[in-house]
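Of the protein chains in this complex, one is absent; all others appear in place.
Here is chain A:
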């Protein structure tokens, strides 16, 4: 008997039956059918309603007062079967099954409770009142749509039967139902939308709403809060969906199955938040599922799996499989469903046979079953698709059979025959993946075989070197296939294999084959690239026509092996000369290196790297593709992206071949990084990385920002900003010319060394003259008057007495001036006039003036004041703080910003070459405070500022930033010894003793009271040999010192032990 599917069909089916039921026996059969129906559709309110109503009517009918026309005997028997208890029980069961259907569970409930109340009305008993009160209580703690009505009913009920308890009862109910109301309120929007959709009669809308609701509900289920209620409601929703509009929706069923199965595994793992009896039985669920959606292969597969897990007998599982194959709809959506089902079945067979305890019979059954499954699938496919059927692209069944044959039956030849057969099918033969799988299998077989051979006969030498020739044969066969989709990969593995395992002769042959094939492949690739380029050109042309403004042209980079394919090289179009922004570009002459080092074209992006990737690993990964100049690795939460720079652009192009290769456990992407980098300049001087990131982040993800070193020229103010995507870089060009706070107009260009521009200005145009030895009394206008003899003077500058820079109108006039005025007398002096040359070194220091007022400063810096006492700021020396460890990419404005927390300074001089700065403060006390703040202040991750002495500053070379290492490498101690540090002003000139510095020193810092081992200690002229103090000594030192350390603020004085310098002093 084919059972109906879906609630409507069930109701119709039983309805039909009950109309014909005229005697007691038939009625009992109807009840049985109803039982079947509710087990098939346990969540269906329709079925339950029909069932309960029918049972109730039967109960009524068999009462003596009934006029249903039953014979008295039937009534007699009926009364014993259809009792009032059974009927009420049934209502209860029905209610429990559907109570979490938020929207419509009230239909059943209302009917039930009205019956109950009617019963009570007939005979009011204490117990009856209590029972109904209890029912109401339960009902009101379950969220449902008509809560208010239920509550209303309850209140009526109470006032009728139990007036004295009314107040307390209602209060209690309201409290305990708070949660239910809240849960329902959360779902109210969905319910409203759903009911609207239902009213409009639009089935598609109802489905859409329902799906959305289910998605939301599943998400709720994950939350910790109200786990139990959410789970129940979720189940209720699913039963609504699966008995209603979505009854034959694959996704919803799969959602449901996954939910149930996860909850079950949760149960097993003991981390379930719901109790075991709530989770429906997996097998039941799946049985219902395959009834509703018999075409869904995955569901069948799960069904078989669940049956296996539940340890059903073989016959039962086989019955499921037969049910599946007999279902006419299994191939409704093509062969996928069939294949899914069959692979689950074969997997089951295999596992039964592989089980070490499996009987001989099971193995036989499995073997027969596997091969017949294979046959069945083939026939099925041919029946459906005729000759065009190509088999499973993943050859899952074959894989299982091969594994079974290899491992259980040890029928290597049989398994190999299957591989062979598979390779006849062009679908597989074209896939490199297939060949590699075969190869791996052969190697496994070979290894197992060798291990077996080795144990009984240790002397394998007699048989010659064992080689996996069969594995080698796989490659030779693979390479014969002309249409292989990725021959490069096969070649790569082939070569490696031959190197590793094969005899010299075979290796040589392999080399030959590889060489020949590679040539063939290259030709083929070239052809393909041409075609691709042709297609791309056409596409581009089409796009050009569509949008002529869009000039960014995406020529796809083929990942062909380094072969230069004409279409894939990007032609750079020269951009129109920029005229206005040109002279603002602070390019330095060191850019000459940049042309040699063409970062822009030698760089590739590496994406989806594992998070633990290191520079070394990446370098190794590209070992065969050329020299890696630089790696810029940025780590994300669970992956990393690296920018890898090669020495040559050819290398970079070759490296693109590694796209899609595994790196660790990830498949990485390699993409060219051409045109991802912007040259940005003319931003505000104090702009730091964060500022620029904020400025540009709207256009895409920024990989890195590279600032130039300021060592050679502190005035440099530009940076290279690399985006992750080329499109972002192009989008960011919009910011070119943007005005940023005041005078700065941002310059943004795609970085390209070919577009380098030289500085322009009087000096570059050779119009500037350098005049030396002019009389000290001469002012600018007098010099100008003197030079007017040679031509028109544009400007005169006298930076310091005796020297002037004169800018003439033209180059010729400047030359004329040299001829005329050089070595001629000017006033009393013979002056020297020469073309002004760019300084060999650019400006190395930069000065910023801080906000702190101090008129004394310039004077006091120029002249070393010798008197320290008296008012004012004190000795300049005391007011200065020397900072070391400033990154060489930071300009003075940024350092100034960095020092803000340490208080306002008067003057800041940045010595980029030495990686430091000298900051002057208002007075010594603020300098000391600043020192305390600055020492150890973090600039960038891992890089800390430190306070030192002027000597240290000028001896240090400026730090090269090395990520991860300690950037504050200390200068060599030997060097420090050379200069005895200048002592404070009152101190007599120090005797010529070499004295290692004690504080701000280069040696590992020593704690209080310790001395350098082995050095003589002399206190007050008496030399002592101080052994290194242990912690115990140290403690006694403290305690013996009269408890003055622990006093804190006691007595108004904080006492502090002063560092003993006995060790390091002479």
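The rule is simple: a residue touches a chain if its C-beta (ideal position, glycine included) is under 8 Å from a C-beta of that chain, and two chains touch if they have at least 3 such contacts; residues count from 1.
Simple rule for what comes next: contacts and distances are computed from a predicted model.
Colleague: Missing chain's UniProt protein name, "LSM complex subunit LSm2", "MIP18 protein galla-2", "non-specific serine/threonine protein kinase" or "DNA replication complex GINS protein PSF2"?
Modeller: Missing chain, UniProt protein name: "LSM complex subunit LSm2".
Colleague: Among A:427, A:925 or A:1039, which residue is in touch with the absent chain?
Modeller: The one listed residue touching the chain not shown is A:925.
Colleague: Considering the whole complex, not just the chains shown, which residues of chain A touch the missing one?
Modeller: Residues of chain A in contact with the hidden chain: 868-869, 874-875, 878, 923-925, 927-929, 931-933, 935-937, 944, 946-949, 966, 981, 983-987, 997-1000, 1004-1005, 1019-1020, 1044, 1049, 1052-1062, 1065.
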